[in-house]
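Left out: one protein chain. Kept in place: all the others.
So, chain A:
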Amino acid sequence: TLKLICTTTAVQRKNVGASGPEKYTEAFIKKQIEEFNLGKRHLANMMGEDPETFTQEDIDRAIAYLFPSGLFDRQARPLMKHPTEVFPEQRKIQWGEDGRPFHFLFYTGKQSYYSLMHETYEKFLNVQKHQDQLIAQDLPLQKEKRNLAGSRWLTKIELEEMLLEKVSDDDYSRFIQLLQKLVALPCADIEEKYIQKFSKEVPLQLQKVVIEPLQHDERGVAFSTGEGKRKTARATAVVYDNGTGKITVNGIDMLHYFPVLQDREQLLFPFQFLDRIGKHDMVCTVSGGGRSAQAGAIRLASAKALRSFVTEKEVEFMRQAGLLTVDPRVKERKKPGQEGPRRKFTWKKR
């Protein structure tokens, strides 16, 4: 039992890694967990549901119902989650009452990082030993390649979260190099489980947009629908085959609905691109926005509808021409202290 003076200096010297300025003691966390569970049961009671089978999704829905918020940032809205998700993980105090640290690498400064490297190198040596054994016994080496295409290593931030301490860029790259060396060895499947802790599946970008097949209406004419939007305008277009190039918008002929040439040119663009100007009829409905926005929305809708009539290569051409992309430009918000989104107030010298 050392005197208090010695313990205080030891306490001051500790480094709390990867956590905020406040400290949450274990007792505090436990209390929070109890309160959360109680609160969960109360909430279930309030909503009239069964307290035993009240899941986190139900909690989220209930909170969204009881405290509706119009804030855009999801993380700013009222939230009720398990304390382990709310309070970030913190390093427990690394030394005992006598001031002696638990871990043998404490005095390196980055104890978890070095212990991790140590472990990984141990596995590496294990694999090499196994390999030598197999060579000695003249057994064939297993060559099953891990599927590296669908997986990636942990990012630096994820590694920091796992180790609960800061990792510098150099250290991180050294760790990844070691992992790659380990994986490169032919008999690395032995340590597969260990390696899987540090790799993640990347969802392949197989989100191919499904092109809908053509539908046929009563007369036997093939048609397809498409939707489009631009700024605040929303449009739906139905493109019929075997037509004369007539276009009807909200029941009115295109020539009357869009007196301006520019809007009609926008409508013309998808058909002209595919050389199908006089071949299709179109009936569309549009609402919202202004004259130009409606024209842009109908253009997108008709391009999407025309995908069903056209080969895949041409669809790719259309995509590259920008006919199938939603225009992300919307009206910018006005900021306080300025007259408009960018315009500042007139500057007066005095």
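The rule we apply is simple: a residue touches a chain if its C-beta (ideal position, glycine included) is under 8 Å from a C-beta of that chain, and two chains touch if they have at least 3 such contacts; residues count from 1.
Operating definition for what follows: contacts and distances are computed from a predicted model.
Of the names listed as "Alpha-endosulfine", "DNA-directed RNA polymerase subunit", "Guanine nucleotide binding protein (G protein), beta 5" or "Small ribosomal subunit protein mS29", the one that matches the UniProt record for the absent chain is "Small ribosomal subunit protein mS29". In the complete assembly, the contact with the undisplayed chain comes from A:Arg264, out of A:His82, A:Lys156 or A:Arg264. From the set A:Arg74, A:Lys92 or A:His256, the residue in touch with the chain omitted from the display is A:His256, counting the whole complex. When the missing chain is restored to the complex, the residue among A:Pro101, A:Gly245 or A:Gly288 that touches it is A:Gly245.
The missing chain lies against chain A, touching residues 245, 253-256, 261, 264-265, 268, 271-272, 275, 277-278.
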